[in-house]
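A single protein chain has been omitted; all remaining protein chains appear in their positions.
Naming follows writing order (A, B and C), and every chain is counted from residue 1.
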Amino acid sequence: MPASRGVVELRVRYSETDQMQVVYHANYLVWCEIGRTELIRQLWGSYADVERSGVALAVVDASLRFHAPARYDDLVRITTTVRDVKSRTVTFDYLLENATTGQRLASASTTLIAFTREAAVTVLPAELRSALEQHVTS
Amino acid sequence: MPASRGVVELRVRYSETDQMQVVYHANYLVWCEIGRTELIRQLWGSYADVERSGVALAVVDASLRFHAPARYDDLVRITTTVRDVKSRTVTFDYLLENATTGQRLASASTTLIAFTREAAVTVLPAELRSALEQHVTS
Amino acid sequence: MPASRGVVELRVRYSETDQMQVVYHANYLVWCEIGRTELIRQLWGSYADVERSGVALAVVDASLRFHAPARYDDLVRITTTVRDVKSRTVTFDYLLENATTGQRLASASTTLIAFTREAAVTVLPAELRSALEQHVTS
Partner (left out) sequence: MPASRGVVELRVRYSETDQMQVVYHANYLVWCEIGRTELIRQLWGSYADVERSGVALAVVDASLRFHAPARYDDLVRITTTVRDVKSRTVTFDYLLENATTGQRLASASTTLIAFTREAAVTVLPAELRSALEQHVTS
């Protein structure tokens, strides 16, 4: 349900909560991945096609700051932006908010590196790199 | 930490709880898998080697009955037995208990079928089948 | 994205796959929960409100049959129906299909029982029970 480029919303699943009655923190990394996947889909195409072409993007660096808890059945809005693109890596920033109240839940960033099927570091596919570069937030 | 054949214990992770303050039910299928993996290790070897040989065992049927909730930090004991072995399938039964109190948490069973890397149904590797057959509970 | 009553679609997350390159089987229970949650929302209201009223529905019985694998980025359609409602329990049936190809992925059913916050078995909230009863598939 993208509202605009790089924006996606999802509803918190029961399985994502923990006994503190909020979303378990590791799930934010799953949501970040959904965010960048949908951004890539909007800019270029399905990430599944990147992998089918023989290149995989693996997270090598992640940082998260948690501001307020997300709860079961909340609608969460993820806004993904491209911070930096290099020949072999790309860094995404994420803002996670409660889509109903606008409350900021978390901010995060991840850096991904391109690998071949044989686990060798490689360059980003040219078209994908170009699409990402045009979306770098200045 | 196997106490005896087909028995393994694990401690409930925080990530496995949900906001009902008990273990989220889908995690019992993960635990069943740990149970059968450790049984296969004891009877034959690492399941990772089964996959390396080109055969994968996929769950085609699962049933679970939940008797009492497991909670965070509980020690859970999984007892796995082999109910039935056929040329291409194997059925495991599981008993999940609180290892400290002996309380029965859940009982389950799953049937797995052997597949090749090309997703064709195949026969169980002969040695594995033989090891499993000798452990069928009569 | 409900197409009609009891139907919901979701896209397979990368985190839901396993090294067999298909969806890990335990995730189907998560999807079933999304299916019944959306059906309850359509028939009555948010399940979060059921819990806020002091009653929780816990799965006591689950069975799943896996027909074909779901894969990363597939669009999955979940059709949830009410099979049976009793004073303290409700049984749902689920059909999971690939929304693009129509291929049947899995069929499942779960029985849930109503509990108070003090973990005592209780009756289903009257309005919810009535809404579910009107949707029983005959």
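Quick notes on this one:
In the analysis below, a contact is a pair of C-beta atoms (placed from the backbone, for glycine too) under 8 Å apart; a residue touches a chain by one contact, two chains touch by 3 or more.
This is a predicted model, so every value here is computed, not measured.
Residue in contact with the omitted chain (choice from B:13, B:67, B:83 or B:117): B:13.
Among the residues B:47, B:66, B:92 or B:115, only B:47 touches the chain that is left out of the figure.
In the full complex, chain B contacts the hidden chain through residues 1, 13-15, 30, 33-34, 37, 46-48, 51, 72-73. Although one chain is not shown, part of chain A still touches it, namely residues 19-20, 22, 25-27, 29-30, 51, 56, 58-66, 69, 119. Panel shows chain C; residues 14-15, 17-19, 21-22, 24, 26, 72 of it touch the chain omitted from the view.
Just so it is clear, only the chains that are shown with their structure count from here on.
Two copies of one chain, chain A and chain C, form a contact in which over half of the residue numbers belong to both partners. The centroid of the Cα atoms in chain B and the matching centroid in chain C are 24 Å apart. One inter-chain figure worth recording: chain A and chain B are separated by 33 Å, centre to centre, where each centre is the mean of the chain's CA atoms. Centroids built from CA atoms put chain C at 27 Å from chain A. The set of chain C residues that touch two or more partner chains comprises 30, 51.
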